[in-house]
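I have a structure here, written as structure tokens, and I will follow up with some questions on it.
Complex shown without one protein chain; remaining protein chains in place.
Our next item is chain A:
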Amino acid sequence: MSTPIQRVVVVGNGIAGLTAADTLRNVGFDGKLTIVGDETHAAYSRPALSKALLLDGDDMSSHELPPTTHGATELLGVRATGLDVDRRLVTLDDGAALPYDRVVLATGSRARRLSDLPEELTLRGLDDALALRKRLAGRPSVVVVGGGPLGMEIASGCLTAGCQVTLVSQGVPLILQLGPYLAEVFGKAALERGLTIVETGSARLDRRGGEAQVVLDDGVVLEAELVVTAVGDVPNMEWLADTGLADQGVVQVDSRGLVRPEIAAVGDLAAFPTPYGLRRIPLWSSAVEQAKVAAAALVRGDDTPPLQFQPYFWTEQFGLSLKAVGYLPLDGEPTYVEGGPGGPALMRWSHDDGSGAAVALNHRIPIPRLRRVSQMAG
């Protein structure tokens, strides 16, 4: 770090970019800081979009975050179109080019779609959530495609809004993300609340009249007034196409979130070292922890302790609230540390590699305690 750092550009105004900006200030960077965000909204909490924001009657503020304190120049409603790593420039879709000494790549990901049909709704950004919330007020019949946590949260929200809801899932809902034991707990709660679950090998969208319909692998057609898909996310990498930094659809970073000494990548587009190899972990706490380490490393280099991340995941759906620490999914049966099946419970699983995971179900427990339980000898 021979030359002083005068200009840092953070590309992306989600929680990863925001945390990077905060951290840059915390570690003493007092130069020109610029944040670029492609949405016109102030940064918000994405996890809230598929939870409280869909459910609440009057409270439309569950996604709002406190005002920023980093004092950056915020360029909102502007998209980055390119990165010139040799000349150290971020180019924007309004024609501007921002020079940098250090840059943070935090453009996140977008919803993977099954079609180009405008009738296919997805839930990724605040505008998506507001649009969905508005549609739910008319209590349409709904088909949700996608049996992951997001699809299940959306289905739960639609049921609570009074809609008739069918969930289309590749295999048992949540089994890939949570493992068979918890998938069964959530599946049972969903059925009890009136969700119709259809398992299929694959699904595609078609259009008939003015409405989308879902065609399953056996030819069965599901019709609904509202079709929402939640079938994964795709990192926003197009603007990095000519940089050599894009590899297999992600940006691969080291244990400090760096691609090069002057380039960090954090959040949903970054694959970082984990016990299971380089991985994207598109979760709130992952974005926060990655950003803290990477922003510090941009300023302090190797003096920054590397990322030591243990995933934290939570979901609220069908009357169940789950908090999990450790790597998911979970095989086999848990040990019940507190409570038991069917009630509030604290559970523990041991992985084959000796690490553990702790899960609280309808049980209010602080994360530090969950972490301790996950680390108990199995």
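Keep this in mind: contacts are C-beta pairs under 8 Å (C-beta built on N, C-alpha and C of every residue); 3 or more make two chains touch, one makes a residue touch a chain; residues count from 1.
Here, contacts and distances are computed from a predicted model.
Missing chain, UniProt name from the options "Multisubunit potassium/proton antiporter, PhaE subunit", "Serine/threonine-protein kinase RsbT", "Ferredoxin" or "BMP family ABC transporter substrate-binding protein": "Ferredoxin". Contact with the chain that does not appear here is found for just one residue of A:R102, A:R256, A:R280 or A:K323, A:K323.
Shown as candidates are A:T19, A:S50, A:T122 or A:Q213; the residue that touches the absent chain is A:T19.
When the omitted chain is restored, the residue from A:S285, A:T304, A:Q317 or A:S350 that touches it is A:S285.
For the options A:S62, A:T91 or A:T335, the residue in contact with the chain missing from this view is A:S62. On the side of chain A, touch with the chain left out of the figure occurs at residues 18-19, 22, 26, 45, 47-48, 52, 62, 64-66, 69, 284-285, 288, 292, 312, 314, 323, 364-370.
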